[in-house]
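With one protein chain held back, the other chains of the complex are shown just where they sit.
Naming follows writing order (A and B), and every chain is counted from residue 1.
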Amino acid sequence: MNDMTLTKEQREARLEGMGCKRKRVEDIRFTQGRGNYVDDVKLPGMLHGDFVRSPHPHARIRSINKDAALKVPGVLAVLTADDLKGVNLAWMPTLAGDVQMVLADGKVLFQNQEVAFVVATDRYAADDGVNAVEVDYEPLPVLVDPFKSMDADAPVLREDLEGKMTGAHGPRKHHNHIFEWTVGDRDLTDAAFRKAEVTIKEMISYHRTHPSPLETCQSVCSFDKIKGELTIWGTFQAPHVIRTVVALISKIPEHKIHVIAPDIGGGFGNKVGAYPGYICSAVASIVTGRPVKWVEDRIENLTSTSFARDYHMTTEIAATKEGKVTGLRVHVLADHGAFDACADPSKWPAGFFNIVTGSYDFPTAHLAVDGVYTNKAPGGVAYRCSFRVTEAAYCIERGMDILAQKLGMDPAELRLKNFVRPEQFPYQSALGWEYDSGDYHTAMRKAMETVQYEDLRKEQAAKREAFRRGETREIMGVGISFFTEIVGAGPSKNCDILGIAMFDSCEIRLHPTGAGIARVGSKSQGQGHETTWAQIIATELGIPADDIMVEEGNTDTAPYGLGTYGSRSTPVAGAAIAMAARKIRAKAQMIAAYLLEVHEGDLEFDIDGFRVKGLPERFKSMKEICWAAYNSIPPGMEPGLEAVSYYDPPNMTYPFGAYICVMDIDVDTGVYKVRRFYALDDCGTRINPMIIEGQVHGGLTEAFAIAMGQEIRYDDNGNVVTGSLMDFFLPTAVETPHWETDFTVTPSPHHPIGAKGVGESPNVGGVPAFSNAVNDAFSFLGSTHIQMPHDFWRNWQAAKTLGALG
Amino acid sequence: MAKTHVTMTVNGAEVEGLVEPRTLLIHFIRENLQLTGAHIGCETTHCGACTVDIDGMSVKSCTMFAVQANGSAITTIEGIANADGTLSALQEGFRQMHGLQCGFCTPGMIVRAHRLLQENPSPTEEEIRFGIAGNLCRCTGYQNIVKAIQYASAKINGVEFREAAE
Partner (left out) sequence: MIPGAFNYHCPSTVADAVALLSSLGDEARPLAGGHSLIPMMKLRLATPEHLIDLHGIASLKGIRQEADRLVIGAMTTQHELLASPEVSAAFPILKETALLIADPQVRYRGTLGGNVVNGDPGNDMPALMMTLHASYRLEGPDGVRDVAASDFYQGAYFTALEPGELLTAITIPFTASGHGYAYEKLKRKVGDYATAAAAVMLTMANGKVESCSIGLTNLSDTPLLAEAAADAVIGTGLDDDTLKKASERAQEIMSPAADARGPVEYRKHVGGIMVMRALKRAAARAA
C-alpha cells in the first residue's frame, strides 16, 4: 500500500527518522512522575541495608562490636569483612585489575570507607543500627598529597600488596605506586626539545571532582533460594558487565543472574563500576533470604563512589619561533585513591589520555603516567567524557594557550597554524591513534566569525588599558578551546573490559502489523535512547519511529552489550542498530521482490517501502512486507522479520568542536560573570538535533561547574571538606550561563550512519574554555597558569598574587 | 516509638496512615502512599527533587515530618495532569521544549514551576531562573527548562509562544 496522497516530504516526516527533532517518548512517563527508578522498586518482605563508615582516612580496626546494633528493633544482621570472607567476597576485583575491599578488612584507607553493613526491616531501623555499631580504630599516618606518595618514608597504604612489585600494568616502583604507563617515542621527542627554538613547561592540575548524578547509586537484590537465582535492580550504566562480574565473583551461574537497570537518574560515569553496596545487598539477600535494598545518600555518593580526574600533568611543548609545534612531552601523576578502581578498558590504565596531542599535528610526542595510591576514595571514572579524555583536552588546550602567550601570538592563530589539515585524514597521531575525519579550520573560523573574535580582542585591549588607568576593577578574558575527542570504545583489537570485547548489540523484531521492538545493549541514563534509536530504525526501515519500542537494561532480554559511557552508545550501539535494520531490510527486499514478482535487483528502497525501478506505481510498503513476512513468504525462506547485530567498530570516532567563552572578573571579590559562551560541535551525522542541543547544554553546565568551583577537596588530615551539596558546587539556574550552540557536520567515514557521539564533547571542550578565559583575563598581569577550580576566592588570590589589588 | 495517625488530602483524595513522628514526609508519600514521582536526591534540602505542593506552598518534603502535614492538602506530580488525564501546560511544555533528560528532577521541577506560575503567571526569564533555584538539574543546564516554563506560561495566558532568539 503506497499512500499516494502523501508527498515524499510528508512520508518522510511521518517516519520521524534521523535528523528530526522528535519529541521524546520517555517524557510521557517522566513528566507525570511515572518513571521507574531503583528506589521505586518495592518487593514483598524487602529489607534495607545501610553502611557503617569510617570517620578516619587511615586507621587500623581493632574491633567491631555488633551487639548493641543487633538489639536495635528491626535490625536483622550486621555484616563485616569477616562475614564476607565466608563467601569469599570481602574483597572484589576492580575493572582496573586491582582488588578493593568490599568491607574494611583489618584497616580503613579513606574517610567514609564501608566498614559494616546493617540489614533491617526498613531504612529507619537500618540507620538506627548503623549508629549503634561500635568500631574501635587506631589512627595511622595519613597520605593525602600524591606528590608525597612515593617518598621513601611514605606510609604503606596497601598492606595486601606488600612485596608484590608487579601490578596489573607492569612493574611497581614503590609500595604506593600502581603503574607506569608510557606511550610515544621518547628519544625523538627529547631530540625535538633539544632542537626547539621555544619551549614551555607547566604543571597543570585537573582537580578531583565527582559526577554526582541527581539519583545516587542504589540497588535491590533478591535471591531466590529455591531456584538459585539472583535478581538485581540497580543503577547500572553497563548491566551486562555487572551480570558477568557477579557471576565471576559469586559463582552463581550467569544464566541465573538477572540484572535489570530500570530508569536511571543520570550517570555521568558514576554508575559504571561495581560498588560495595551492590555486593553487600546481594550477600545480605542470600544470607536473609529476603530482598534487600541499598540506597546511597548524597554524602556517601560524593565521598565514596567514584571520584573523577585528580590528574597532575607536567606539560611541555616544543615549537619554532613562528609557532609551529614540534614536540609534546607530558608526565602525569595520577592520584587513584586507596584502590585502583578506574573504569577504563582493561589495557588502558590511563584511559585514552594519549589523545593528548589534541587537534594539532605534533610530529612527535611522549607520555608517561604514574598512578599512585593515597588515602582517598577510589574511582577515577570518566565523568561525562571518554576515558581520561577531558584531562587530556584540558592539558593540551591549556598548554597551547601558554605557548601562545610565550610566543606573543594570538591563541586562535596558533591553533589554526597547527591544526591537523583536512587532507591529512585519516590522520595518524604521534601517540598512536588514527583520527577518522575532521575539518578543524572550518569549525574554528566559523566560531571566530560568529563571536566576532577580532572585536572581542579589541575590546579586551581597551579594557586592559582602562584597568591600568584605574578606571575599572574588572578584567576580561576570552577563552578558546578546540578539542578532539576519542569516543566509541571500542574496536576489539584494543578495547576490552575484563576480557570482553567492547562491541555493542541490537536485536530488532518486526511484528506482523508493521510495528516492532528493538532491544539494545546500551543503557540510557537520560540520553533519550528510546527516542533516538527508533529514529535510526525509522530511517533505515521506513517504519514510523512511533511504531518502534526500544527496550534496554534487562539482561534477560537485551542482547549482550557493554553499556553506555564514554559517548559509546551512538558510535557502537547506534551502528549495531543500523546494521540490524539493514539485515532486516535485505530480507524485506527479498519478500517485496516475491510479492511484486520481480528480481530483487529491480527494486529500490524508497522512504517507507520498496519500489520497482522505473515503475513508481509498483510499490510495497514496509507495513505490507511485515504482514507478508508472517503470511506469504517466498518458498524456502524462514518466516519472520528479525535480526540481531553485534557490532565491533573498526575504529573509534573523533568528534571535535570549537568553544569560545567570554568572561568578566571583578578582581576585588574574584566574582566572575560568563558574558557569552559559544559552542560549535561536530559530531558527524546528527540523529536528533533537539537532543544534541540538550546534551550540549547539560555538558557545558557540568563543565562550567567543574572549572569554576566543583571540587572534592581533602584537608591535610584526609577529611573531605566538600562532602555535601552545600560545598560541592552544583550550579542552580541562577548561576548557570546562557548557552549558544552551533554545528558543522563531518560524518565519520567508517560508521554506518556517519555519527560520532556528542554527549561528552561539551564537558571535554567546556572545561578548557572556561579555564582559558580565566587565565586569559589574568595573563596581562603576568601570570602563565592559574590552577582550577576558579572559584571566587582563588580568583581573588590570583589577583592579589599578581599585584592587581593595588 | 508510638505511631501517630495522620490524615491529609493528596491529589484530591483523602488519605490516612500511621507514622512515627520522625517519618519524613517524602518517605510517607513514597513508601506509604506509593506515589513515587517525588524523588530523593540529596536529603540535605538542596536539590528540590522531593518538592511537593502543600497548602499552596512549594515544600521540600525531605525536610518536613509527615505529622506536620496532618490536615494539609498536598499536590504531587501525580496530581498535576489535567482532569481529563491529558498533560498539563507545564508537562506539555517540558516535553515540547526538551526540558528534561533523565527525568529525576522533573517531578520536583514541575511541581515547583506550577506554584511559580500560580503566583506569577507571566514571569520573565530572570524570575523563572530565580523561582526554580531551589531545584537542581544535572542534565539540562536549565535553558530548556526555562523555555518549558515560558511555553506553559504562554499557553495558560492564551498567547502564542515564541522561543527566545538564540
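As a convention for this text, contacts are C-beta pairs under 8 Å (C-beta built on N, C-alpha and C of every residue); 3 or more make two chains touch, one makes a residue touch a chain.
Values in this document were obtained by computation on a predicted structure and should not be read as measured data.
S.K.: Just name the one of A:Arg11, A:Arg53, A:Lys107 or A:Arg123 that touches the chain not displayed here.
M.R.: Of the candidates A:Arg11, A:Arg53, A:Lys107 or A:Arg123, A:Arg123 is in touch with the missing chain.
S.K.: One chain isn't shown here. Among A:Pro378, A:Gly709 or A:Pro737, which residue touches it?
M.R.: Candidates A:Pro378, A:Gly709 or A:Pro737; residue touching the omitted chain: A:Gly709.
S.K.: Just name the one of A:Met165, A:Met203, A:Leu248 or A:Val721 that touches the chain not displayed here.
M.R.: A:Val721
S.K.: Mind pulling the chain A residues that touch the left-out chain?
M.R.: 123-124, 127-128, 131, 297, 299, 668-671, 709, 713, 721-722, 726-727, 729, 731-732, 734-735, 791-793, 796-797
S.K.: Would you write out the residues of chain B that touch the absent chain, in ascending order?
M.R.: Residues touching the hidden chain, for chain B, are 1, 4, 20-22, 24, 43-46, 48, 51, 57-60, 63-65, 67-68, 112, 116, 130-134.
Assume only the chains that are shown with their structure count from here on.
S.K.: Rounded to the nearest whole Å, what is the centre-to-centre distance of chain A and chain B, using the mean of the C-alpha atoms as each centre?
M.R.: 29
S.K.: State the interface residues of chain B toward chain A in the complex, per the touch definition above.
M.R.: Going by the criterion above, the answer is residues 20, 22-23, 27, 30-31, 34-44, 46-47, 49, 76-78, 80-81, 87, 91, 94-96, 98, 100-107, 110, 128-130, 132-146, 166.
S.K.: Give the list of chain A residues in touch with chain B in this complex.
M.R.: 23-24, 26-37, 39-40, 42, 123-124, 212-216, 263-266, 268, 295, 297-299, 525-528, 690-691, 693-695, 697-698, 700-702, 724-726, 730, 732-734, 736, 738-741
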